[in-house]
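Only one protein chain is missing; all other protein chains are in place.
On to chain A.
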Amino acid sequence: MSQQGDLLHVVTNDDLSSARIAFGRAIMWGSGLILVLMAVLQTGQVQGWWDLGLTNWRPTLYAYLTWAVCLCWGQVLTRGEQGKRALFVLPAVLFVVSLTVFPLLFGVLIALSDWNLSSVSGRRFNGTANLVRMWNDPFYWNALGNMVWYVLAILVEYAIAFGLALLLNAQIRARKFFRVAFLLPLMLSPVAVSWMIGKSMLEPRFGPVARFARWLGWDTPSFFGDPLIAKLSIMVMDAWTFIPFMMIMLLAGLQAIPKEVQEAARVDGASGWRGFWEVTFPLMLPVSVTAVLIRIIFKLKLADIVITVTSGGPGGATDTVTSFIFREYRDRSNVGYGTLLAMVYLVIIVIAMTILMKLADRLARPRT
């Protein structure tokens, strides 16, 4: 994509009347003014300067929506063709900014305060006290440590997904049937999966997997009692739902490799194994890196299965950061501390992902 200039070259001669431009400016500034006025009025209500009988912040929300619409309309009015182009991106930008940037800034404020939603005292600013508390909270560090293990499990998932993609790419019959069958786990909701597998199939007495384990000679199968096995069970369930995702990306990559490359390697005398490691695998590196990176992003959000199956147990062995914060809120309504934990998690993720992406960029670049 070129950095400068439009890809679509159009010459338009806008002759916008000055009245139109003035009207456009007027609605943009006017609605902005109303928004500010509304916000000030409502702040006054909350601070107790005056009483207007407003019970919630809806009026400000409506003022914001009006302003957003007027801003989009005003762009077209004042800038003509350029404004119409801006209209493609502007709604999405406004939407994302108002739904992420604003809550994030608000979140920083919450993170620096002692705020228990169930207590009557309301929000109290307490500076970095939450940070100190986090530093001394072994359960949070434990959850972060668990996340490292969960992310490392992606390597195994990747190997399995690659194998499946190779199988699907081979000369087989009923390819479509296998593809659909392999895809289905991805369609299922993690909550349903946690019942289907976690609570019924892995049930120690009657679950079919437990029966199978007994048949194999494990007398007292228990999948969530021992910390290590519990962690493995969670990993397996998560892998079960998400392996299709990586598999499909890798399959798309495999199908994009021209057949001639493989044939040339075979003519040169490469065996199947060497052909894979020296031809297919290097060619697949860019796709692999993308698939693994996206999978890591999804893995870092892992929570549903943990919340519904083990709620972090035994002894925090399966806890993820998300499920830990979820319980921090559910059990103690502790909004301030929970938000701080989430913010720290975000900072760690951003740093880790930046490093990973830099490394991946170097790895995926074709070797010369």
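Please note the rule applied: a residue touches a chain if its C-beta (ideal position, glycine included) is under 8 Å from a C-beta of that chain, and two chains touch if they have at least 3 such contacts; residues count from 1.
Throughout what follows, contacts and distances are computed from a predicted model.
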Undisplayed chain, where the name is taken from the UniProt record, one of "Sarcosine oxidase subunit alpha", "Nitrate reductase", "Maltose/maltodextrin transport system permease protein MalG" or "Cytochrome c-type biogenesis protein CcmE": "Maltose/maltodextrin transport system permease protein MalG"
Sole contact to the chain not displayed, among A:35, A:154, A:230 or A:300: A:300
Contact with the hidden chain (one of A:32, A:185 or A:227): A:185
Where the missing chain touches chain A, by residue: 1-10, 55-58, 61, 81, 84-89, 91-93, 95-96, 99-100, 103-104, 106-107, 110, 117, 163-164, 167, 170, 172, 176, 178-197, 199-201, 205-206, 208, 211, 240, 244-245, 248-253, 256, 286-287, 290-291, 294, 297, 300-301, 303-304, 307-309, 321-322, 325-326, 329, 335, 338-339, 342-343, 345-346, 349-350, 353
